[in-house]
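Omission of a single protein chain aside, the complex is shown with its protein chains in their original locations.
The block that comes next holds chain A.
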């Protein structure tokens, strides 16, 4: 019988059918994988290295964990905190937040989620006598302890302002079952047991994780029966996977492949400006970056909109301040630095560093076209008549080390870096960089440090927001970084998949239909 094209058939489906038939004929049997239409397949570049939800702090890892371990709060696109497993929260005393939990949440082994489990989850991260030194501690800086008051009430002790601890709890609290965790090796590896909409069916380290719908989930039933998250570090493999229909959604499509994906039948590009910003750090205790005029000159020398247009295929937004739009504390009145070479040259003269030779360091492959971005920025600085700028690529760890060494570290004083802002609060974008206790302290300014530490203690939300906005305005003037752009998240998506990308880079399968 001749093959009759269906009206909805595409060239690809025809060729797939032909290909499948020929292979089947060779193998002498019937059958084809991937026929399960109720399965959603997501492919991302990075994958979890173990299955402990409290052990890591990276978005691609959360995208795997969040199918099984649900966050306690909902954080909206606008950075608002809403109820989820926690239905109410209040601040009965200074340094105390009381969380009220739903009473119908069960773990995948059938046990109820209790306040004791949530308190244990927090202590496991912040108290080394209970758990381990977790990456997530950096996001729970103000939390000092937690106890269960009764089955559904958790008392969290903290040292910061009310709104700050709320943001921290919303971002870094995925409840685990205390009894189950204590029976596992630490950190947990190979199994997952949470309260989320999916339970783990199969897990292959840095290859794939397969999840099936959890029937006793307290919330709405997700649309897909099964979810498979694959790892494909190579971008061409990811793009190929969505083009062939092997994957319904792939992350980080390179700008050069965007046109190919967007014109292909049945798939499209969806993108959103993320909360990750890309910038050039200048250590202000090292010459010539100890001069505010020189630092401002670097900002005027670089055409960040031009870089977005030419290097990033127009995917990106210019930065106006150290944090992205949408975060609590963002100052909407600030504008990006516009390229102005003659003003840059004047400022260099004023700084007294005319004729200076500097080198811009960057890693390669960590962020979207990072080396090309840095090279272009270095070229533009080099075009100033009174500054020579070289460019050098180094391993990411060299840059990461330099970022952790403090503002007087001379070896690499000028480098490109990116910073994600998952908590929705400006503090996570500022404190690590501008307070001497922060892991990325590179810019020593006593006034700003004092104001930042003070902002952590302000309980009045409006007052705190105003203070953070004021700090951002001062930092734009101080120019501790060359402000480049907010990175764009670019996805290749099956065009009938109901889902919109999120600025926080999260992928919740339950939101897809």
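Keep this in mind: a contact is a pair of C-beta atoms (placed from the backbone, for glycine too) under 8 Å apart; a residue touches a chain by one contact, two chains touch by 3 or more; residues count from 1.
One rule holds in what follows: contacts and distances are computed from a predicted model.
The protein name that UniProt records for the chain not on display, among "glycine dehydrogenase (aminomethyl-transferring)", "Peptide ABC transporter permease", "Thiolase domain-containing protein" or "Lipoyl domain-containing protein", is "Peptide ABC transporter permease".
Of A:246, A:346 or A:511, it is A:246 that touches the chain left out of the display. Residue in contact with the omitted chain (choice from A:306, A:352, A:439 or A:513): A:439. Within the whole complex, the absent chain has one touching residue among A:189, A:350 or A:445, and that is A:189.
Looking at A:50, A:341 or A:359, the residue that reaches the missing chain in the full complex is A:50. Checked against the full complex, the one of A:113, A:403, A:471 or A:493 touching the unshown chain is A:403. Within the complete assembly, residues 12-13, 15-16, 18-19, 22-24, 26-33, 49-50, 55, 57, 133, 135-139, 187, 189, 204-208, 230-234, 236-237, 240-241, 243-244, 246, 365, 394-398, 400-401, 403-404, 428, 432, 437-440 of chain A touch the chain that is not shown.
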